[in-house]
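Take a look at this one; I'll ask things after.
Complex shown without one protein chain; remaining protein chains in place.
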């Protein structure tokens, strides 16, 4: 049985500020948060540049501490102001938020752990909510459906590409051999994928005549088969677009479920689409 | 209240020559202008080649002065012969025309300013008018509408690509590290985008086995997701093409509004589509 | 006249395990087989890495022998338990299975022959059966039909690309010449294909101004004509998708013909689609 604790006044308010975007305070909170996220990513990037780190180490270190503390407070507040925190903690954004917060603490315990900050980039996905990009997402629903419909076909395609790469990579290893930079089969398969996807670094390139003939073949295959995923996505998207020409539902203006913190997408929703909690009437 | 000063004779004539393309003089003016623009771009390019600049410096310098003076005269005439010059001055082409004209003057005041000439390239867009490419533009209307309809989706796509790049770039920095050329996270993100877009310079390339595995993954992602923008544009263009199969409106034969200098696109237009000025009867 | 020898009990059972996937034993067999195939490919790859081969040579050699013996047993069993082994032996998978088995034996007779193992990668195609990807294949039927319909057009396209490459490659050889790395016409044609397919290794790149102009031309051609195969596949797939919106036939649950070992695809099949043998009633 669900416990339906009515929110106390301050928690409801906090919830509106942190999870909602339909009040002024909510909007300000989200914009400030976005700025802090971008700032935190820039700090991490700059810390990795030796020239800059040497010069501004103290400043960057303090900045990092400030960001970490802000993220910690935000994380705690997010947990406090909903009824069922576990729903948030184990949601996609909950995990990302935690991973964005802890690296500074962990860096004193585990060497190299400060690099989990990489996941902070994923926090930027929140920008879609903040900039009212819910509308955008709504618009790209057809696209998402098309991608989902294409999924198995593209998986099969990638699998074929990998099998072909192992086959052609082994052949190239035999033809060129270690004396021309194709040191081993895995290395040779790597080169094949570099060529097949038309990336072409040039760190290794065939030197024998026969090797260049095979390379040519691989390039033309790669050039040709890129048509396959594109063709799939085009056709599926085109089909979804035709199907999807019904009036899109009216969107909610930035509320969130008070129980699990999930966003409310449709204006006419009566229950949270994630946890089934009854939403408050407006 | 709009002031409706009737054009004096010579200004009306000048207007027809400079802005219009339906008189012989107008056509000649436009073709001469196009030649001068192309010439001015070639001069700038040649000046930047040391071997050529040393040899022909005086000639190039004089050419540049002549072009600058011609552009200055043209700019002044363009302003004189319309009723509301500010409309032209702050229009896209007005700004481009100014930026194309001033660098030679500025080069005596501000060091490096002569490089604004880069914007001269944009003057080439006028070629579409001159070669009666209005018709082309008319034909590509469906395309433009398709691109506009795809805009938000492609923006979302690019944004995702950037987030993925920051994430994967940071991971590569951790895996390869400065000793293999991945000096810093920004540098590593740059490398990720080079790989994801299948450009693949090869100025940096992964050297550890694990790094090459991740690189392979990035390439396959890049090879796969290029299908997304292509699919969107294909489907949208296909849809616009079907919608747009109505008789296209008759095009005007190269006149321009006497008030703000905007081109008149449709033969049956009674008012300027930019400033609302009543067009003269033919 | 076909000889219709009824299966003896143990052979029928063996047949169900090896060729079928609808019994538990059949599923286990297929999964074990898949693991052995993947393992055999990894061994071959690791053997080619000098650093690893030196260290674990004995282990890898023994592993290779075990895999070879397992494959030999499997190959013999496959032949024993069907009525007409020649059908299997000369089928696509029959040849691949043989080529995957013999290299270790051959390596004592013919130098370099151990590299036929490359073909083991193709055994991975069996994964599609094992993971019940028959369903996937069923789903991609439209795709396959679209690719078949595009085949001749893409062949013509590739042929044109090759002719253009020979033409442009020869021109580049004349313009750049051996002193800039374009040693011969075949080498120059190779470079042209590297550029046209946008791979761009950079092992050779034009150095004269005129050579760079032609290179630019080649790149833009390559960038433009990639639209052709993509356009073909998109349109054909879209057409097949519309045609193919009929109820797909019910799929068989993993049986195989007892006569030739071909898979049975449709649940309502009465005769083998490969050899016409009457299938047993269920």
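The letters A, B and C name the chains in turn, as written, and every chain counts its residues from 1.
Operating definition for what follows: contacts are C-beta pairs under 8 Å (C-beta built on N, C-alpha and C of every residue); 3 or more make two chains touch, one makes a residue touch a chain.
Owing to the predicted nature of the structure, the values given are computational and were not obtained by experimental measurement.
Of the listed positions C:67, C:147, C:226 or C:257, the one in contact with the omitted chain in the full complex is C:226.
Within the set A:68, A:170 or A:198, the residue that contacts the chain not displayed is A:198.
Of the listed residues B:15, B:187 or B:277, the one in contact with the hidden chain in the full complex is B:187.
Residues touching the missing chain, restricted to chain B, are 41, 44-45, 48-50, 112, 115, 117-119, 121-122, 124-125, 127-128, 133, 136-137, 139-140, 143, 146-147, 154, 157-158, 161, 186-187, 190, 193-194, 196-203, 226, 229-230, 232-234, 236-238, 241 (touch as defined at the top). Panel shows chain A; residues 198-202, 230, 234 of it touch the chain omitted from the view. By the touch definition given at the top, chain C reaches the unshown chain through residues 152-153, 155-156, 159, 163, 166-167, 170-171, 173-174, 178, 183-187, 189, 195, 198-202, 205, 209, 212-213, 215-216, 219-220, 222-224, 226-228, 230-232, 234-236, 238-239.
By our rule, only the chains that are shown with their structure count from here on.
For the copy pair chain A and chain B, the superposing rotation over Cα atoms measures out at 90 degrees to the nearest 5. The chain pair from B-C or A-B that repeats the A-C interface, sharing more than half of its contact pairs by residue number, is A-B. Chain geometry summary: the mean Cα position of chain A and that of chain B are 32 Å apart. Once the centre of each chain is set as its mean CA position, chain B and chain C turn out to be 46 Å apart.
Within chain C, residues 198-202, 230, 234 each touch two or more of the remaining chains.
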